[in-house]
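A protein chain is absent from this complex, but the other protein chains hold their places.
Labels run A, B and C following the written order; every chain starts at residue 1.
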């Protein structure tokens, strides 16, 4: 049986790793703050003291970290994955990073004879727990085929897209639409509210239209109830918007609405909404509209 | 039985008027280009030679026109509605106009003892034909109650929102989200395509996510098939985006993403996409990304 | 000698009218709030009780009002200019209005055999007082030639640009650049300040470069001293930005940076900076950057 390592046991990584161990695969985990590894230990995972130790005990390592710098940090250094990796190791990075960042990491790993897939996910904590994430994968197709079953443990829809970086690109596309729906919902609600319609009535109407995705129906609730308990923290969306703008710049794609949205999320993060749900961009726009 | 008039028999107004006559109500219709009245005539409607004549034969008049100027034109002048209206007439304007435009028309009508509801619709030609539009209504509540049954002939969901102009405001909120979804889909598809993912694969993936509304699923097809047969012509969305910006300015709501989208639709309209479906904003952005 | 009327004696109109009477021309003035006419009375102008009375005593009438609605108000009604005007009257509108608004007024006046020039100005209260404004004029060239000397009393540079509306168009172009310089100065100062450079030092450096216009040198002082005494109130620039966006929409010119600036000025106006100098857009952006 395939020996798996998992680095990064946060809001998303924790339940994803749990699904790996529940599937009966031998799992070694590592997290910078060790207490997050406790639930996995109870499920039967081995807890390593360093990324290096994860590498010494794994054929495949999954990383689910906050950004590209965090990924590089667990790879490099005396305690890093590279210090413990045997040639032939496969690294599956499921973090959200820009395609060029993913490709740079892949090139660096190739020098150490390590194969890499970029396999970021669509979906938040709910699907992560249920193992029903969407997973979009870039990298060598043979490597993907060999890892498909493992990925299927975490996700319902697993798509192979092409060369390394393709998964990261598709994740940008996902989050671009998610951010735009949130932003447009906030702008639309404010027009309605300042135009004299109550938030509750406007919310009900906007939640039942042809344009009302599952996402919109949930986010309407955040606004109407002024409840910004984080399902996806605003600071993460702000980071992702920065990655989209960076990717558009590099690929030569003009992103006028996304970049306008990026700027507003930067203001929302700066003005204290960083740890709230990204629906709190409504609060920032409401403030700019003189409402709060 | 309530005698009804209908002015404006275009892509939307035609099927809406047909539903009125099919419901068994005595209907008099008028359209600037007369041949569009033919199908209604066949269904049993009387065809008037002028808006004035419609007014002489109606207790309630519905207008479904391209903009506020068109509404004012059918009201004023020697052949206009006002020239033929008896006091107590009710005008239901279902066109998409800005709230302040609607209120100005309402104030003008009030001077002639004519009551007004603003009752714009959500949905395009399909729901108009099936009588399943969403209708959002502003105006005096007693007037609304008296017209509710008539509105129910054209729409499935009929919402009363408050004072005159509230319906127009809500319609701004609808179209704001529709425009944002189209714009974000175009930006996301271009990131994917220029990042190396095929349009067909990207389209399939984007159509099956939590953020994939019915609208997005349909618009993905427009892009993937490069088919811009107009369900909702781009020039109308460009006009509506201008109305949203105008309304945000007047109400003191900042609309950063919507105004960025407005500018791109202006370019798309100017560069020859005005009569295509509004999904053709993809073509304009593709061109700016060096793809066409 | 040409009998002149002047309607609108505000921050700009007052000193402009004063230059007309100082040039020895017989002048009749009107202002909605009568006390603003006092200084002109002292200089020798006649004070009329209504726009109609101005018209009865003038061959040429100058209007300098806050917007197109204000211009229409002084023209129409029982006490309006039209009620007192003889055929052949020339109206010179020096207000800042959109080109299509100016053309609509011109068309309406033409029905009453009144000629119109649109002749908005560049420059604020200083040049208005000194008679050194820039004046950009649209309308019939023969009418312009006949009024050139009168315009020369108020401005140093008087440009004839073409058909009616051309002056209004050029004024849009002026204010577009003015707004952009203010916005960019605010953004640049905030980058410097949050990057660790003191406001005073950053201001000094930015005021002495190749890109440092007279306008920038003055506006740097507003920011460094946090002094927003209005030379040009922010609410007026917000209105003008709205007119630019409207004009771009109508002419098919995409204005991505201007429309982004418009949205921020709307927020600044809404959050209480409306009567401060338009340099106070810095305050709004500083707030969004967590500084105030």
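Throughout what follows, a contact is a pair of C-beta atoms (placed from the backbone, for glycine too) under 8 Å apart; a residue touches a chain by one contact, two chains touch by 3 or more.
Worth saying up front: this structure is predicted, and the values here are computed from it rather than measured.
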| item | value |
| --- | --- |
| Residue in contact with the excluded chain [from C:154, C:216 or C:279] | C:216 |
| Per the touch definition above, residue among C:45, C:105, C:151 or C:189 touching the missing chain | C:189 |
| Missing-chain contacts mapped onto chain A | 238, 242, 245-246, 248-249, 252-256, 259-260, 262-264, 266-267, 269-270 |
| Where the missing chain touches chain C, by residue | 99, 122-123, 134, 136, 157, 159, 161-163, 165-166, 169-170, 172-174, 176-181, 183-185, 187-192, 194-197, 201-202, 205-206, 208-216, 244, 247-248, 251-261, 263-264, 285, 288-290 |
| Chain not shown, touching residues in chain B | 256, 260, 267, 270-272, 287-290 |
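Quick note on the criterion: only the chains that are shown with their structure count from here on.
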| item | value |
| --- | --- |
| Approximate Å spacing (C-alpha centroids) for the pair chain A, chain C | 51 |
| Centre-to-centre distance between chain B and chain A (centres being mean Cα positions), rounded to whole Å | 38 |
| Centre-to-centre distance between chain C and chain B (centres being mean Cα positions), rounded to whole Å | 36 |
| Multi-partner residues of chain C (at least 2 other chains) | 256, 260, 267, 270 |
